[in-house]
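Missing here: one protein chain of the complex. Every other protein chain is in place.
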Amino acid sequence: MKLKATLLGAAAALALAPMAAEAGRGDSGHLNILYWQAASILNPYLSGGTKDIDASALVLEPLARYDENGNMVPWLAESIPTVENGGVSEDLTSITWKLKEGLVWSDGTPVTSADVVFTANYCMDESGGCQQLAGFADVSSVEALDERTIKISFDKPKPFPYSAFVGSTMPILQQAQFKDCVGANAPNCTEQNFGPIGTGPFVVDEFKANDTISMSANPNYRDADKPSFASLTFKGGGDAASAARAVLETGEFDYAWNLQVDPTVLAEMAKGGKGEVISAFGSAVERLMVNMTNPDPALGDKRSTLEGGPHPFLTDPAVRRALSLAIDRALLAEVGYGAAGKPTCNVVPAPAIYVSTANDECLTQDIAKANQILDEAGWMPGPDGIRQKDGVRLSILYQTSTNAVRQDTQALVKDWWRQIGVETELKNIDAAVFFGGDQSSPDTFQKFYADIEMYTNLFDGTDPEAYMGSWKCSEIPSPANNWLGSNMPRYCNPEYDALVEKLAVTAALEERAEIVKQMNDMLMQDGAMIPLIHRGSVSARANSLQGVKLNVWDSQMWNVADWSRAE
Amino acid sequence: MTDAAKAAEKPRSQWADVWAQFRSHRGAMIGMGFFVFICLLVIFGPMLWDIAPNKIDIRAKNQGPSLAHPFGTDQLGRDTFAQVLAGGRVSLLVGVTAMAISLFLGTLVGVLAGYFKRLDSPLMRLTDLFLALPILPLLLVIIMLFRDPLRAAFGPEKGIFILVVFVIGITSWMHTARIVRGDVLSLKEQEFVLAARSIGTPPHRMILRHILPNVLSPIMVSATLGIATAIITESAISFLGLGFPSDFPTWGRLLSDSTNFMSLHPERVIWPGLAISLTVLAVNYIGDGLRDALDPRIRGR
Partner (left out) sequence: MLNYTIRRLLFAIPVLLFISFIIFLILDLAPSDPTGNLPLTIPPEVREKIRQSLGLGEPMYWRYLMWCKQFFINEPLNIWDQWMGTCSFNCEDRLRVISYVTRSPVVDLIVERLPQTLWVVGMSYVVGILIAIPVGVISAYRQYSIFDQAGTFVSMVGYSVPPFFSGVLVIVIFSVQLGWFPSIYDTTLKVTDWASFKMQLRQMVLPVMVLALQTTAQISRFMRASMLDNLNMDYVRTARAKGMKERTVLLVHVLRNSLIPVVTVIALAVPSIFGGAIITEQVFKVNGIGQLLIIGIQGGDAPLVQTLTFIFAVLIVLFNLIADILYGILDPRIRYD
């Protein structure tokens, strides 16, 4: 199998060589990609990890995806359906996609609408544990109108119908290969999950889970001149610093992903001259979540729930404003993120159309003003220098996941809060526990048994509708819903909920943007969250690697077919 | 000869003998001197060097050694010297206490298993169990179960100290136990033990007077290696977020934090690394001297 694939690849390369004299398929030789988190599976429907999605993006492709500027571009589809071109129905309850003509899988069989329908049913199967289920929210049916046409119908009007099969998280699987892997059988199909047949520029030769993937050029790729690389190694393991070193200093690898390394160290490595650090900004924001409910351990089961009552001091708007003002975001960005971080005062920092400017007060640190606000609100320094009022001390437990940059941020914030008379205790928790949902653990971010917690969140693609819905009253985690919910600050505002409803029925982009800005400002001015840093993606590429366009709206491997080796 | 002459003058206790022998061991004396010095330094140093270890001065970040900061500063402008001093307190205390716990447990289990045939099998299977347990998940469980109660009972720092020491102690005694048991097994068959037993020496006396002194050397080796392991393990535990808070410096943490800055600011890794190595070396020499001093065959010479 492996030998055959290689031979086929070589044969194809030979056959095509005379036709494309300049840059033909396979001319650039071998490509080495390093992901310090190793890929564990090549089926994005069974793993939501970025590493797995990026690895499978080399093989599997969606109908449409986002380019490096966040614009939607047709990929396997002929065009993007809209109301204007009739692809989206007038009542916004269905969308019709048409596949490009002559598409074939890497095994040579044609791609049909049946494959797309199969993929939808594969993910929507109740017992399969599909991780991209949210992409099929409100989908009532997916049907094949003809060989190349697919119609997706929704339960209710969807102003933004581009979630299913858009972006590298939801590519098309081959029905012939996966037909026995539906439902409870999905995880048992190791061979399929480790070596999916796709339409992408590469085919899998060997997959070693959590270690290395060997691939070679797809002999049936739709563009006869691409990919430029004949083969590639997708290696995983180690840590971000050593990945950066392998590209920038030793030159052993061509591309390294997600280099969250101290900026001064990264800059020093870049002086090695073998490669270049590249970065781009998406919608990720590192933020502080403010607990509006009381996390006092004495409350027992009612800890950090609405029943437990409001927080003793964080419900005071003055305190939240002072905490935010005391932070020097520019310095946090400089120390922890370098070129990959910008100070922000919004929870929606991009795309530009959604960005509000109403909260920019917090961009400049003002300790004096923060102190003044607290003085005016009646919080006076006690004998130990910590402000207090009516016997309540401003003493904060500040938790986050374990990560060197986060711990530096914690230390800095603690120092600034000390200067405004707020005492801080730091706590860091292993990421697998913090972001995990173990009901028995007191340390999960949903339980939020602390006053402040810090992490990064973002939204997939460019539409923030689902994301903005996170802070509805009904999303508050509590024992009643098994702590499932995304409203960590336990923010509850009927006006906000009304805006969520409004957004769901508004179609015009400008109006949507206006509503999102309004919601963003409401969250910021109510102080439910204290945004800190607009975080970018940082990667490194070797100087000899051409065609890399760092994309934060989709997989970083989105245009790997265009990559080539410079002479 | 002088020893003999002195001994003739007045009868000396056994411990005076041991001390005399220990003093004649140059390495041990230097090790002891250094160890006492470093203990005094970390106990009284922070009182004299009045820059707080957590004081952030971002304008002075990543500086090399200077008069104001003899060991330089880190990426947040914290004084490395103050951090090494403060970190030493915790690391030394953790290292020595955890080592003592693991040594005590290991020796106890090893001697009991080696000496009493009846206990051998169950105790050794217990050791197997502990050797086989996955340490990290075990840590997660222990910390989840006990962190909050200990914090409530002893306060955040003391509570976590007890937890960390306990965790390292109970997860690192197994090797000592196995080795001690092996030695006891072969000692038990030696003539002097048979002789002692034939005159009716009770087991506890047998173990304390005859067995223990003879298994001292593997115990000493375990002890010196144990301190290093405990200091490093603490850093691993804290790094995982299971130990001390992140702004609480310890030697192991300083070393791991500064590893990435190695080529940029080599001085930052040198100080904590040197502190750990020299302490371990000092303890090792003390161990050497103690073993020689406690060995009656050497002491006589």
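Order of writing sets the chain letters: A and B. Residues in each chain are counted from 1.
Methods note: a residue touches a chain if its C-beta (ideal position, glycine included) is under 8 Å from a C-beta of that chain, and two chains touch if they have at least 3 such contacts.
Being a predicted model, the structure only gives us computed values, none of them experimental.
**Q** Which candidate, A:S127, A:S140 or A:Q419, sits in contact with the chain we can't see?
**A** A:S127
**Q** Could you please point out the subunit A residues that touch the chain left off the display?
**A** For subunit A, the residues touching the absent chain are 34, 38, 40-41, 43, 46-50, 126-131, 133-134, 184, 186-188, 190, 193-194, 206, 208-212, 214, 233, 235-239, 241-242, 245-246, 249-250, 252-253, 272, 430-438, 440-441, 443-444, 446, 455-460, 466-467, 477, 482, 484-486.
**Q** Using the touch rule from the top, list residues of subunit B that touch the missing partner.
**A** Touch with the absent chain occurs at residues 27, 121, 124-125, 127-129, 131-134, 136-138, 140-141, 144-145, 175, 178-179, 182-183, 185-186, 189-190, 214, 217-218, 220-221, 224-225, 228, 231-232, 235, 252, 255-256, 259-260, 262-263, 269, 273, 276-277, 279-281, 284-285, 291, 295, 297-298.
The criterion applied here is as follows: only the chains that are shown with their structure count from here on.
**Q** So how far apart, in whole Å, are subunit A and subunit B when each is placed at the average of its C-alpha atoms?
**A** Centres of subunit A and subunit B (C-alpha means) sit 45 Å apart.
**Q** Which subunit A residues qualify as touching subunit B in the complex?
**A** Residue positions touching the partner: 241, 261-262, 264-265, 268, 297, 331, 335, 401-402, 404, 407-408, 410-412, 414-415, 425-430, 433, 440-443.
**Q** Across the complex, what residues on subunit B touch subunit A?
**A** So the residues of subunit B in touch with subunit A come to 54, 56, 58, 61-62, 75-76, 140, 144, 148, 152, 156, 239-242, 245-247, 257, 260-261, 263-264.
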